[in-house]
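Written below as structure tokens is the structure these notes are about.
Here the complex is missing a single protein chain, while all its other protein chains stay put.
Labels run A, B and C following the written order; every chain starts at residue 1.
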Amino acid sequence: MKAVVVKPPGAGVWIKEVQDPGDPQGRVRIRTLETGICGTDREIVNGRRLTTSPPPGREELILGHEAIGVGEEGDGIFREGDLVMPVNRRPCGKCLNCKAGRPDYCETGQFVQAGANSLDGFMREYWNDEPKYLVKVPPAVREFAILAQPLADVEKSVEEILTVQRRLIWNCEDGTLSCRKALVIGTGTTGLLFALLLKTEGMEVWVSNRREPREWEAKVFQEVGLNFLNSSKGYGGESFDLIVEASGSTAAVVGEALSSLRRNGVLGLFSFPREESFSLDHRGVQTFVMRANAIVGLVNGQKPHFQRAMVHLSAWNSIWPNAVRSMITKVVSVRDEGEVIRVLREKVRGEIKVKIDWT
Amino acid sequence: MKAVVVKPPGAGVWIKEVQDPGDPQGRVRIRTLETGICGTDREIVNGRRLTTSPPPGREELILGHEAIGVGEEGDGIFREGDLVMPVNRRPCGKCLNCKAGRPDYCETGQFVQAGANSLDGFMREYWNDEPKYLVKVPPAVREFAILAQPLADVEKSVEEILTVQRRLIWNCEDGTLSCRKALVIGTGTTGLLFALLLKTEGMEVWVSNRREPREWEAKVFQEVGLNFLNSSKGYGGESFDLIVEASGSTAAVVGEALSSLRRNGVLGLFSFPREESFSLDHRGVQTFVMRANAIVGLVNGQKPHFQRAMVHLSAWNSIWPNAVRSMITKVVSVRDEGEVIRVLREKVRGEIKVKIDWT
Amino acid sequence: MKAVVVKPPGAGVWIKEVQDPGDPQGRVRIRTLETGICGTDREIVNGRRLTTSPPPGREELILGHEAIGVGEEGDGIFREGDLVMPVNRRPCGKCLNCKAGRPDYCETGQFVQAGANSLDGFMREYWNDEPKYLVKVPPAVREFAILAQPLADVEKSVEEILTVQRRLIWNCEDGTLSCRKALVIGTGTTGLLFALLLKTEGMEVWVSNRREPREWEAKVFQEVGLNFLNSSKGYGGESFDLIVEASGSTAAVVGEALSSLRRNGVLGLFSFPREESFSLDHRGVQTFVMRANAIVGLVNGQKPHFQRAMVHLSAWNSIWPNAVRSMITKVVSVRDEGEVIRVLREKVRGEIKVKIDWT
Partner (left out) sequence: MKAVVVKPPGAGVWIKEVQDPGDPQGRVRIRTLETGICGTDREIVNGRRLTTSPPPGREELILGHEAIGVGEEGDGIFREGDLVMPVNRRPCGKCLNCKAGRPDYCETGQFVQAGANSLDGFMREYWNDEPKYLVKVPPAVREFAILAQPLADVEKSVEEILTVQRRLIWNCEDGTLSCRKALVIGTGTTGLLFALLLKTEGMEVWVSNRREPREWEAKVFQEVGLNFLNSSKGYGGESFDLIVEASGSTAAVVGEALSSLRRNGVLGLFSFPREESFSLDHRGVQTFVMRANAIVGLVNGQKPHFQRAMVHLSAWNSIWPNAVRSMITKVVSVRDEGEVIRVLREKVRGEIKVKIDWT
């Protein structure tokens, strides 16, 4: 069968024939319907993600960690024909958090990640999997359900931030989070998903970019009720209870964000900055302490977060139908191999989420 | 303007002209679009809810605690034309939980409740309100959004149960609640809403009634993936991690439920039984202790729960569209006064939710 | 070596020679210094605890689950000569709570309990154990450290109650629990330990019994600052935010307690009632729901609770030295076999904690 293959940690990507997984042997056989492409895939393809590794004893790795498939055969909680999405990070089997189904907090670092670390990904025609790593996809949101993979990371992040804030009374006088002002830095896939989720949680939400919003972005901000901040000239004196770094631009952004945190405010770091440093002098550290601020590193959503992602996509389908549909900016057929290779190599201007269609 | 009026604690209900609330005076003026009827309304109308009281200094009370309206005038976070739903229980202003927007945990008992205790309800053409007691209704779910009021109570209940279970690791080995088996006793409005919400939370959900399901119920159970248990001959040896009493039948149900709780299991009491007692002998108490069981009384959702209810109704609109629509079993025009009085007086066979249309 | 042996589920108790555990084989060899006697031991001895079982393949069980020993040999975190106390309930090895060191919330029911269920107890001259089941005993509190075993159960119970109450803001306006009024029913070992711990947590604490306090009890109440309630004529209109049943008398007490719970109040069931039933009519259930009350079954402290118990005994040694010492009402030498058998068979009037001295 056809698959998208890389040879980590080297650069390069190939579409080639690989062995069909065959009989699921107690697992579920899944036919791939579509796969999504994200920044991590391109880092792997371009040889810039040095921690990437093939499965033990092999040199090639099948790429892809965002997928929707259809169950074709095998036991489990799914019925044939059910749409499913696989969870990409899998437990180490040793530490307590992994035993509890939470390899996002793996303590050994020996977890594996489909399409990235020691486990083949989903850019292939078929794969076999265990039901416990599969999440049901509601047919009604099929069109943009691929967003559930990055959204799962965002769901986990917001859950973690809310847990951290249990250190104080963070709810407002009306019992909701309406008095809390959040800033999401970056308007890419995760930036937008953070904005939608924080809005859903009842906060006043701002998104920022170093440029004016594009026309379709402006429409989304209007539909959802988001405030936009052009941060090319700073934050204009605005301060926030929560800031999420989702731009993946420079480490310097961290410093800017810290100085805009209100008392008891949290900075969530989600994206990997690509360059630069940030520095904080002793007065900055003092302010951080006096304001009871916190910084949290946010990684990886797990099965409960995939489930919640499906619920939220289903809700947004009703209330912000344009926003979720706008985020699928391109679909490429797997038969158009040249185009597949091209979208895997580099980001198209204005792109949010690109999907490969395997049907 | 027209209003539905009762004279608590006596029986009786009248449709009559009352004074228009007029200028909102810093509040929001809302035009009523529709109001829902629930069991509590009928208890008030039939003089069986002895704790009902009119506003101070008056003898009449305007009925109604489930409503959707449209903002017509006034300041606040809402724009003219926004659909809104009011929160029915309002704080005592004295205790810490009320100051934190959570009169569901009022400590003084001096909270007020629209249409029930010391505060006029929403069965009238207009009312004025403070934005902090109003929740936005997504237009896409307008058709069944009245369910958000009872659903808010259910949302609060599930939140509370999950908090109580933080005493142990209640998540399963896949990080979700997939290994937890829940039983909802009763298939009325709240019973069904509990079932939908617990299913959304990822549990295996059973619903029970003392009869076979009606045809439309069977369809809903099928669509949502609920298991049905005819409890007229007991629970057939099934045991549960969570049981919610939402039948409002007899206190004896509590005893049956307790004996079907698994280790660490919780019984949530939501409905008011109308008769009988339950009793537990010393061996039953021993079992309860040895199994680390818990019983929790579940009352009243607040603003955060109304917001979450809107999100879930929006999601169910996508994934279980038939289930939510099936629950609106009748709409009566306020102009048909005889019929309004009739539906306020007694339940129709097969009824789930009846709405009065005020437009 | 000498051991105290029973033949469950039959009645009877024998002091006899059993095989020395010998070489600890990677575990720790511990010489028993003293063992405590509690109500459960007497139920076993008198054949009234039907769930008691010997280790697999045997007919006899070594009794005893409260012990202090001294490490004599073997690896681990302990140094030779360290005083240690063993944790009595051990994990099933299968469920997630047991894997996380919390067999108090075992889901399979396949945990074992030293001196009670499938595992030999500590009423013998030596035993071998794994360091992970041993807790260090501070020499300064050696005199009454045996209380740490029942206190561990109490620590776990209070932790659980505080977790359950996280459903609301339970802290008072000064940030402490000073506005919370607790009633402990029963003035035996666990009753007194509950009272001391709840007082330490900052609550207003009442203890009750169906008689006037004995002279030494009155002194303890005075030293600790506890209020006494003679409940032979009811609770005199007092109401409470927390009630703990620690009398082990009758199930009827549960009903009395429920009717004295304030809004949001919790009833913790700790002891096993020996007789009678309690019943609650539909009005009682309604009140329970409207008041958002909760009932929780409280069982078994684990290693973190034993550790905390040692800290609290060390604190009480400084602040309430008389109270903790008063609770050791009798010490019997293991050489006085007739007396050992006698105290194992029946409770002495006025007894709190009886120890057997193995040195």
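The rule is simple: contacts are C-beta pairs under 8 Å (C-beta built on N, C-alpha and C of every residue); 3 or more make two chains touch, one makes a residue touch a chain.
Bear in mind the structure is a predicted one, so any value in this text is a computation, not a measurement.
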Displayed chains contacting the withheld chain: A, B, C
Residue of C:G22, C:G81 or C:G175 in touch with the missing chain, whole complex considered: C:G175
Residue among C:T200, C:N227, C:S277 or C:N322 that touches the chain left out of view: C:T200
Selected residue (touches chain absent from view) among A:A67, A:L197, A:L269 or A:V334: A:L269
Candidates A:T35, A:T52, A:N97 or A:N209 - the one touching the absent chain: A:N97
Touch residues of chain C, complete complex, unshown partner: 77, 99-102, 132-133, 138, 140-141, 169, 171-178, 200, 202, 302-304, 307, 311-312, 314-319, 321
Where the unshown chain meets chain A, residue by residue: 96-97, 100, 102, 104-107, 109, 160, 163-164, 166-169, 171-173, 250-251, 254, 262-264, 269-282, 284-286, 288-299
Interface with the unshown chain - residue positions in chain B: 96, 99-100, 169
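Heads up, the rule we're going with is that only the chains that are shown with their structure count from here on.
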Angle (degrees, nearest 5) of the CA superposition of chain A onto chain B: 180
Centre distance in Å when chain B and chain C are each reduced to the mean of their C-alpha atoms: 41
Centroid distance [mean C-alpha coordinates] between chain B and chain A, Å: 35
Approximate Å spacing (C-alpha centroids) for the pair chain A, chain C: 48
For chain A, residues that touch 2 or more chains besides their own: 99-100, 169
